[in-house]
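Left out: one protein chain. Kept in place: all the others.
Chain lettering (A and B) follows the sequence in which the chains are written, and residue indices restart at 1 in each chain.
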Amino acid sequence: MTTMEHTLGASIARLESRAKVTGTARYAAEYVTDDALYAWPVPAGIARGEITAVHTEAAMTDPAVVVVLTHQNAPRLHPVEDRTLTLLQSSHIAHRGQYIALAVATSLEAARSAAGAVLVQYKADHHDVVLAEDHPGLYMPEEIDGLWPGTREHGDFDTVYATAEIRTDAVYTTPPMHNHPMEPHAATALWDGDALTVYDSNQGSVTVQHTLAQLFGIDAGQVRVVSEHVGGGFGSKGTARPHVVLAAMAARVVGRPVKLAVPRNHMPAVVGHRAPTIQRIRIGAGRDGCIQALAHEVVTCTSMVGRFVEAAALPSRVMYIAPNSRTAHRVTRLDIPAPSWMRAPGECPGMFALESAIDELAYVCGIDPVELRIRNDPQVEPDSGLPFSSRHLTECLREGARRFGWHERDPSPGTRYEGRLLIGSGVAASMYPVVILPSRAEVRADPDGHYWVRVNATDIGTGARTVLAQIAADALTAPLGYVHISIGSTDLPEAPLAGGSSGTASWGWAVHNACVRLRGLIEHSGGSVPAGGLSVSADTTEDVKSGQEYARCAFGAQFAEVQVDTDTAEVRLRRLTGVFAAGRILNARTARSQFIGGMTMGLSMALMEGSTMDPEFGDYAERDFASYHVAVCADVPAIEAHWIDEEDPHLNPMHSKGIGEIGIVGTAAAVANAVHHATGVRVRTLPIRPDTLLPHFA
Amino acid sequence: MKTFRYERPADPAAAVTLVAGTPGARYLAGGTNLVDLMKLGVETPELLVDVSRLPFGEVEETDTGGLRIGAAVRGSRLAAHLLVRERYPALSQALLSGASAQLRNAATIGGNLLQRTRCLYFQDVSKPCNKRRPGSGCPAREGAHRDLAVLGASEHCIATNTSDLAVALAALDATVHLTGPAGVRSLPLTDLYRLPGDEPERDTVLRHGELITSVELPPPPHSARSRAPLMVYRKVRDRASYAFALVSVAAVLDVRDAAVHEVRLAFGGLAARPWRAREAEQALQGRPATEEAFVEAVRTELSACRPLRENGYKLALAERLAVAVLADLAGQG
Partner (left out) sequence: MRLTFRVNGRQQQADDVWEGESLLYVLRERLGLPGSKNACEQGECGSCTVRLDGLLVCSCLVAAGQAQGRDVVTVEGLASQAKKRADGRSGGADGRTGKAGTDLQPLSPIQQAFIDAGAVQCGFCTPGMLVAADELLERNASPTDADIREALSGNLCRCTGYQTILAAVRLAAARGTADTAGTADTAGTGG
């Protein structure tokens, strides 16, 4: 009998990798349906106003075009909470790029052509699309993303700040950013009577199932959502998006399967994005660098159709000792596409600001930025007062500094030349909260020793399928090869989304519980499985309530080295080292890739990502990969991710924290801090491109 | 994409006749730009005449020791060509700094030269653009124009030409050979392109039906001390690879006795055409090859810059880049 104690934590190859390298893994637009039609959406050409007329005659002249849906002829939908999904229901336009019609044809090109031939007349109203620090519409939201309070106060910030020995005060801004998973949002929809099947690209098919049922006025049981392979999401596929609604609507009208893949350059307007932020951070500290007062005040925007508020001040409620603090958000509603989740929403832009500000404080105090962070490391979570279930930020900082060679660093900025290059290094901390949601799972044992695990988890590229099989094998003490896992379909036991870095912990807990109980049953029946097999279900609704008496977060530290060309102000990353404390690491291979992938997206955010809201038109000017730059292979030098062994019994049976998002948190600050160290220029606005730095070069 | 007819004529004359006889006809070569623009609805040809398999696929040495490059030669092949790497390294560098391996394999030399601007408004048919729809306006002046022109623009258009190849060819004194309904003719490459003026819809001086058949390079300049020509192409971009130039420079410099014997300088990313810096070249001719002289000469050239809200950095960037490149070449000589 093989000992299986090493299955969990082992560096197991992804179970579906063979399907993916041979091109046989099927994504949402790739299910064979012989008589499928293709749909191409029509985006609104104004930012606010009404459609006064739609002319589809020209579009319909091509016999390949089956139907053009508009608000005048589309089936009526029932209301749902997310107003971006009640598509083609009225003549009102809430943002440019909102889908206002859909061309359906027998080929993709015919559909595209027909969509382009739909003539729409508008009555445009004045639109308001630009976020400003003094925007008259700013208000203080009670709740921000994650259902956290918008504002928190402790002690007396104003008084203590005013009298502090050391004061810093700076404003940091982050631009709109776009998730741009490699797979554009796509769906294939088909109806059989009142039963709907959709193959959909999403991060959680249960929500999509319920949303579609509600919209079309049918029972959730009549909606089947299959999401077996998903080409990335990074938050933008967290809930149903317009494509799946339109595909289902069109399929209903034409009585045939319909495929709809969102064109890349439509994505910034219809799938959500990271909202821009303007963040003011004031820190009052002693000469010893100990923080006495901290204010993190965020200005951001949301849309007319949603309520999402980027929770950028959250990190300041968690990171450092701050007896007198204010963390506040102000938001204004603009006529823009709806912002939503993008990898580590809140923490990611928030930590760019906070970790830059901490670096500034370290320079002002003349204290090493690693040491300054350690001095301000709290015993309990500053905002809630709860003890941390585990917190190893200091250990991450020390280990990262050792691996990076931080202590050989001369702290003075702007002094290290290599030919025409300036070299510098910077550090920043990472943080991401632990989120665990209730989940169900089922496992069946066959007499021949095989196990069948069923859970509606979604693998958006994380390796969920693989790690869940490992969790099952570990709990069953069975060889991994005997564990078969099914995920990615609403036919399976209900499970939450792949989001908030919660997936593995949430699904894994249910899988673990089912497997442990099944093992108990097998042992009870004398170690063998009866002829009919044995089945066990688990539901963790009650289990996940434990551990709430702790503040639970993963922490990390990132160290970046950059070079800056003194002629052209081009910044390139030379190396990046991350050390994370994220509970128990369940699969070294997939985990390392997750950390490094996050760090790379952070580097991308630091140096190139960002779009501009076009004030005249109300859309994001950079909507494709030629104009919205993401890091390419040549941008990414040696990136290393390490972790420290962290034992935390207050999490879940696997003792794991989420790792999908923490990698992107803090990277941009580490890079910006390195740019400061290289050049002496403090950049507080992302991305850091030649035009940012050039004015500072003599 | 609008429907069109597709023809693949067997010889150049037939191709010219087809295009010349159809007002809405376009030549199709690698398709990397045209097919993209057709999907975006920017280009709506009635007829595509595929010239990618016409006999313009050779790279040959000319009698004078120069190089003739067939218009259908793929960028990747030209970049790797031994004669190009040895004698015109700046050309190879320019090609390799453009696009990606996939696009360089598909895009031809002729097509590369005729690629259209990447101005975001030109590419978005839901918005006005004087280049795409004359008289509709130029929202780029007030909108997103960080990448757009600071030299030679007009109130009607601030588009840039984004070909790296064209910048290198401009500095190398290339000639473009054309065939068309009225016969063959040749033009200096720098004269192929137009500045927008009142007619931004016309990128080049090509007449309808004219086809680039080859590009010819004169023999490379030789430095007094070295066989290898002193030339370089350097491109500044937002990421390490696969991005259009913010600014680029192609330079040829021959320094003898510490003075500039010969200099040729061209900028990319500044204008609707590769910007041959003739004023700077004149200012440098015979002058000591010092950094001060380079700065002064380049400033003279760039004094005509008319930056807008967000592209003013290009002025400083172009100056610093050109001076660095020239100083570097002077140092090597």
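Here is the rule we go by: contacts are C-beta pairs under 8 Å (C-beta built on N, C-alpha and C of every residue); 3 or more make two chains touch, one makes a residue touch a chain.
Predicted model only: the values in this text are computed from it and were never measured.
S.K.: For the chain not shown, which residue from B:Tyr27, B:Phe56, B:Tyr88 or B:Tyr242 touches it across the whole complex?
M.R.: Touches the omitted chain: B:Tyr242.
S.K.: With the missing chain put back, one of A:Arg96, A:His210 or A:His229 would touch it. Which one?
M.R.: Counting the whole complex, the residue in contact with the absent chain is A:His229.
S.K.: Spell out the interface residues on chain B facing the chain that's missing from view.
M.R.: The missing chain touches chain B at positions 1, 3-4, 6, 8, 28, 30-32, 35-36, 38-39, 48, 50, 52, 74, 76, 99-103, 105-106, 240-242.
S.K.: Which parts of chain A face the unshown chain closely enough to count as touching?
M.R.: 11, 13-14, 16-27, 29-30, 32, 107-109, 180-184, 229-232, 234, 261, 263-265, 460-463, 589-590, 592-593, 596-601, 624-626, 630-634, 636, 639
Methods note: only the chains that are shown with their structure count from here on.
S.K.: Provide the residue numbers of chain A that touch chain B in the complex, in ascending order.
M.R.: 43, 45, 62, 109, 112-113, 116, 420, 567-570, 572, 607-608, 612, 614-617, 621-622, 626-627, 629, 631-635, 689-691, 694-695, 697
S.K.: Show which residues of chain B lie in contact with chain A when the two form their complex.
M.R.: That would be residues 1-3, 39, 41, 118, 120, 125-127, 139, 142-144, 146, 236-244, 246, 310, 313, 316-317, 320-321, 323-324 of chain B.
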